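A single structure is presented below for examination.
The complex is shown incomplete by one protein chain, all other protein chains being positioned as in the whole.
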Amino acid sequence: MREPLSGVQITKVAKRYGSERALAGVTLELASRSMCALLGHNGAGKTTLLGILSTLVRPNDGKVIYRAGTAEVTGIAVRREIGMLAHASLCYGELTARENLELFAKLYELDPGRAAIDAVLDRVGLEPRARDRASRTYSRGMVQRLALARALLTAPSLLLLDEPFTGLDRGGALALGTELGKLRDGGAIVVVVTHDLEAIAGRTDHVAILRRGQLVFEERGSYDYERLKDVYHQHAN
Amino acid sequence: MSLFRQAGRVAWKDLRIELRSREIVYTMAFFAALIVVVFSFAFPRDIRIVRGAAPGMLWVAIAFAGTIGLGRAFDRERENDTMRALLLAPIPRLAVFLGKAIAIAVLVLVVAAVGTPLLALFLGAPLFENPLPLVISLVLGAIGFASVGSVFAATLLKVRSRDVLLPVVLYPLLIPLFVAGTSATEALIAERVNLDAAWYWISFLGIYDAAFLVVSIWTFESLVIE
Partner (left out) sequence: MSEATTKPSYAVPVFAALSAIGFAITIWLVFTYTPLAQDLFFNQKIFYYHVAHAFMMFAAVALCGVSSIAFLKFRKPKWDDIALASAEVAVALGAVVLITGSIWGKAAWDVWWTWEKRLTMSLLLWLTLVAYVIVRRFAGSSADRMAAGLAVFGTVALPFIYFMVDRSDRHPQAGVAAALEPKMKLVFWLSVATFLCWFLALVIARIQSARAERELRELRERGLDTGVLT
């Protein structure tokens, strides 16, 4: 029943918030087995573009087409494939880690059994002692692990990450980077918005830079930290 | 049927969190009780005046306490951006709306269940002489409030001044509901009980709920999507 997404075509997408221009005609193609780094200064439109990709922001103009193989996918079938990891955890603080994952497993019509949930929590390394405690008592790092578990639980084929490294220590950020690399190799489309170039260096193979709502640079290739820094400073300003 | 199952999950999640923290229920119920006490001091306690004033007190208490609970219930979805998680889930967005509205309606009914006996106790208002129509009007009132309220509270979620804007937007739309509720209660506790009038207003509430449920269902998705 699931149709993993194989590509996303963004065509001339524009978005305004009242008088504020957030995006002005962005065209971008995303492919599976690829990690796209969406870079730019604050207010460049990165989060808006991510919002549009996640179907939670409606563009005023232009369109986004999601494809699974050759077929176009829309609506609930698209949302089924999206995994989101943001600065906020998207989990309920009053519920425990297990209860949070059970809830989302049910909403996604997945197996909410104890074994399935423990498997995901093992994968992100959330210690067993903490799993039955309300998640508001967690440390920042544990919350981020839970958020990652929530995203991994549904095995998404389009992963949208909005500043996922903020608040993590260096080790945590690098571990998350590794996990994202694995997902990409598994065939997912990964889009990451971040200021932390170090965490994505060596993993990203597609760089798109936004400035004042416009796409000013786009290139596919391999990027180490130095190269990322170079293109960023050259084009974001 | 998966729509209602998913809506039930969203509602049950809200109620489970509330059962655990009891924050909204306690604060709402206490606030409603406070309003009733303030009213008891502010107005004469003569039974003739009480018959005229108690219905208004009851529905005003529900409106104020309900708004507080509504705002807080949606604040919870904002804290960890969980509203985004709900809207992202592969369930009809309608299920998110219905789930939230069901949970809010339950909270409002809890407030009514506290406020009504207190009014009867403090002011001697004969509220329980016709319990069935009273309960029906309160249930219909809670449904209408929860339906319109959930749409606008969800839309206002990310607006900085949402706490002031919520009542500004809601009350003009809810005036017919509160007037109908007050009139129904008034007809029930008047010296000469007027059941016909009470049922007129109850059916008014029923039609109001039906109409606004339809509009809420129809607009919810286009309003919460930015």
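In this document, chain identifiers A and B correspond to the written order of the chains, with residue numbering beginning at 1 in each.
Here is the rule we go by: a residue touches a chain if its C-beta (ideal position, glycine included) is under 8 Å from a C-beta of that chain, and two chains touch if they have at least 3 such contacts.
The structure presented is a predicted model; accordingly, all values stated were derived computationally and were not measured.
Asker: Quick one: say which of B:Leu107, B:Leu127, B:Leu156 or B:Ala198 touches the chain that got left out.
Answerer: B:Leu156
Asker: Among A:Glu20, A:Asp111, A:Glu127 or A:Asp185, which one is in touch with the chain left out?
Answerer: Of all options in A:Glu20, A:Asp111, A:Glu127 or A:Asp185, contact with the hidden chain holds for A:Glu20.
Asker: For chain B, which residues reach the chain that was dropped from this view?
Answerer: Residues 148, 151-152, 155-156, 158-161, 164-165, 168-169, 172-173, 175-176, 179-180, 183, 200, 204, 207-208, 211-212, 215, 219, 222-223, 226 of chain B touch the chain absent from view.
Asker: In the full complex, which residues of chain A touch the absent chain?
Answerer: Within chain A, the residues touching the omitted chain are 16-21, 24, 58, 60, 212, 214.
We adopt the following convention: only the chains that are shown with their structure count from here on.
Asker: CA centre of chain A versus CA centre of chain B: separation in Å?
Answerer: Averaging C-alpha atoms per chain gives centres 37 Å apart.
Asker: Using the touch definition up top, name the residues of chain B that touch chain A in the complex.
Answerer: 6, 9-10, 13, 16-17, 20-21, 76, 79-82, 84-92, 222, 225-226
Asker: Chain B touches which residues of chain A in the complex?
Answerer: Per the stated touch rule, the residues are 17, 51, 54-58, 76-77, 79-80, 82, 84, 86, 88-95, 103-104, 106-109, 134, 150.
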